[in-house]
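As you look at this complex, bear in mind that one protein chain is not there, while each of the others sits in place.
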């Protein structure tokens, strides 16, 4: 096969970012005797794709594939996660995790189309992303082989720090951006940006104000709140209207980007946590997820109005499991499909509109309405009966008390033993 | 027994609030031939207890018992809930639910001490509070009998609106505060205040700015953030320090009240939701829970640093159940004791300090530290190995992929059938 | 409305069994001024429907409707329960609970067709069946009204024991079977028979050998085992073959009845438990569920072969909840539909055959096969590698140990404090 590919060791499809690490990996793979097809996913990150493409070609990539996957990202994984209120460890909105399956699926498509024997990525051997990429690869193409330089001793022993990479880049003629390296690492996509490592490794260090990128500092946000109305259909956002200036979006991608812009403006969506990685390590991460924060707040609120209590409770027992398996990299897994089948069922009729206010870092619900509300103003009223017979509560309570009384009677008996 | 009590029908211990409803109930019970012992719990609400006492005596209460239960409230139920991050339907902090068992327990104590045949309260027949009170009563004194006027046709047919109560008050000489009735109902204690009914019955109506009572409007909050450090021991708050002025509190009640004051000042802890009552009705409620909001945010953050991932995950499967049963009124129930036994176990070693910033409605974590942290800077570092062998991840991922590959193989086979 | 029905109080559709209780209820309802439409469901119980019909007409029923619902019983509720391995409190196969929604749905159909204002049944006020019937009624016809004589003081005070019923029957000319009353109550349908009350109320009393009805005593069962092969498609039984005599059934009802006959012959499916009723009372029940016991054993075994581990685990967290809500009477409820949507998803591909042996009370699995097995003989072999790299396990284990080591390190530190 390698002969057919024209390289002694065969052909590799490398997930290429344009940065120092994957540029060195690209050069190193070629040095090892592989032919390399570079692949860049446009997942909404800030990036000059043409500059990166030229760089990859200069280093020696056989070809460079730039793919805009933003639409499938928002439609397939982001809105699925919103419809489940998927939140890892009750707090993290899964920005990186939701992007990985979309990136990996396109990479496998290209690897198949280009006849690659291998796929490769620049993730480290300690993190979650290696798992997310590789589980996705193996699911979509069980015979694929992975080359992971940061887990190969020849590679990681050679490149023990940033200076080794810079030296290698100089040696190989790889262009290096002259900006000073930031004292943290980032991963950015349309849903969020993450910050970790470097000075953040002390979990007690407050992130510096100039670290945050996708949102303004709440202290610098406008003094006037922004009021939005978000409309959902079957648990997915279908419209956003700015109550102030009337701006309206209904396209799934456009409304998402608009919410990002609004969240950014008002400093909404920052997070600083210590989380548990799948490999068993704790790590400290900071995140900005503007649109996601707004959407989940609005979606969860709407569910209060239109979702049956028991349906919600059952779905809520599975959402944390869904979040966990997305975090761990199991998007392309039968259990993810299973839980989503239940979530989708639960979202039928999650229709309605939520009024939300953004102000200096917070997003506040101000009302909600729905044509299929389960809320009945009359029956819940304190002032009128509304079809409710208060005497029924007597039997309800007395029946619930039977078990408690039996328990107390036996407890007293035990105490006397 | 009634003879001994000196009243034809016996003696009642009434949970008395000083307001119009329970004042009329007090008079009505006497009119029905009961002797009434009035009981008021000081649970941290804003109230002139002496005025209320005089009023109850004037109406005809045999005695009035005012009991300060704030300390047991904070120590027994509030901090237990914080240690479990107990949140009903993922959002509501249970302010009323946590107060009811404390109030009911003291009421039963008084009922026993005063030789009462009955207990009574002023809750309606549609709400949660009737359940919370009565399940607690029955648990603590299985033989007690409950008189619930709002479920008795003779009472609720007679008093069909506020005017009927006012007329009755006039007739009975019950003093009525001349303030105009607010277009909503409230329940206040040290942990929170709730607003419901009236104009809030339309879930799309934004609460008016002058409704909120325990917190300033975020827009009116100071332009300068407040920075606090909260220290926990075994999951319970033991110290708060204001990083600005050095104010320090270590007493459980004082530190709680201080956090309330700080939250109030910065507009932290408002909530507006549609929730599911135990009796099967949806209702709309607005809440202010300043200290609780701050404490749970800080506590949850600390757990990221010091709690084992799997321990946290298991506890997190039970916290919603705990919140539900507290909400439903089952504090004095074997299942509440059971779950708390697990929560308490999980909190051993939840020790450390969290830095938190309050600013215009939001509370933001800015760092955390602990002497018993499970976070290992070296092992989680992206820059050094720290004892982690990156090659181990290879086997970890490949082993996890076995199941996924098998699944994909069979899926392909099914597709071919 | 009652005028239209020709009776002063209106028309009632009564679930009629032909026994003493519902015969007296029929007469009593007429006595109270109702017009009564009697309804008997053929749910597979042993009953002479024509005799019962004649009896109801003689008592005064306006009409008698006998409906064979056996096919929908097996197809809609029994096989759904089997596909979920639904088992209440880990042991009870829900024989009565699965019949009630089928009976109630047909009753509501008849009530609508016959223009009834009311439905009625003969269940007591302490049991589960009243809930199962009435929740089903209200779900299917929210405006229906229920007349439940055993909860009406005029009725239950009048009929305080069997003798009162016999006296009333004599007075009303209701024919009474001359067989002596058994010292227990039963409820029988195609899926099972239940025994409770009477001498069984002492939970330490061993049921007498002559109580059991649907199965022979294991001690009296044949000395030669019976061997069957049961085939499932998408988790539902589609074929049974007797390995001995070649008997084969593929019709859903016929194969079920055949398994009942085989289970009966070999004494399979007896159960004696103390269970928790929905109303909070413990009760002792004995059950015979021959086909159900065999089917769930076979179905669960097949899942081992064809179901993904994580899919199974997630489904298994919901099966007990499903069983509970079926037991409690919530078949026609959104949460039942929700969980079944997940169960159905999980059952796609639960295809294959299971060999089972019946012998003197036990049913034993002897092998299983499937065209879509996830079991891979090569990869699980102890003797050959089969594509598995044993070195991968090293990384798998070492990675899993990271978290444990961190925990032990901190535990040691805590111990030293």
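Here the chain labels run A, B and C in written order, and each chain numbers its own residues starting at 1.
Everything below uses one rule, namely that a contact is a pair of C-beta atoms (placed from the backbone, for glycine too) under 8 Å apart; a residue touches a chain by one contact, two chains touch by 3 or more.
What you see is a predicted model; the values in this text were computed from it and never measured.
Displayed chains that the missing chain touches over the full complex: A, B, C (touch as defined at the top). Touching the chain that is not shown, out of C:89, C:167, C:234 or C:251: C:89 (per the contact rule at the top).
Think of the hidden chain as still there; on chain A it touches residues 306, 308-310, 349, 371-374, 376, 379, 388-389, 391-396, 398-400, 402-403, 406-407, 410, 413-414, 417.
Where chain C meets the missing chain, the touching residues are 85, 89-91, 124-127, 130-131, 134-135, 138-140, 142, 148, 150-151, 153, 156, 161, 185, 196-197, 201-207, 218-219, 223, 225, 270, 272-277, 279-284, 300-301, 304-305, 309, 312-313, 316-317, 320, 324, 330, 332-334, 355, 359-362, 364-369, 373-377, 379-383, 388, 390-394, 396-397, 400-401, 404-405, 407-409. On the side of chain B, the interface with the absent chain consists of residues 279-282, 308, 310-311, 313-315, 317-318, 321, 325, 330, 333-335, 337-339, 341-342, 345-346, 399-403, 406, using the contact rule stated above.
As a convention for this text, only the chains that are shown with their structure count from here on.
Here the spacing of chain A and chain B, counted between their Cα centres, is 32 Å. Centres computed as Cα averages put chain A at a distance of 43 Å from chain C.
Listed for chain B are residues 309, 373-374, 376, 379, 388, 391-394, 396, 400, 407, each touching two or more other chains.
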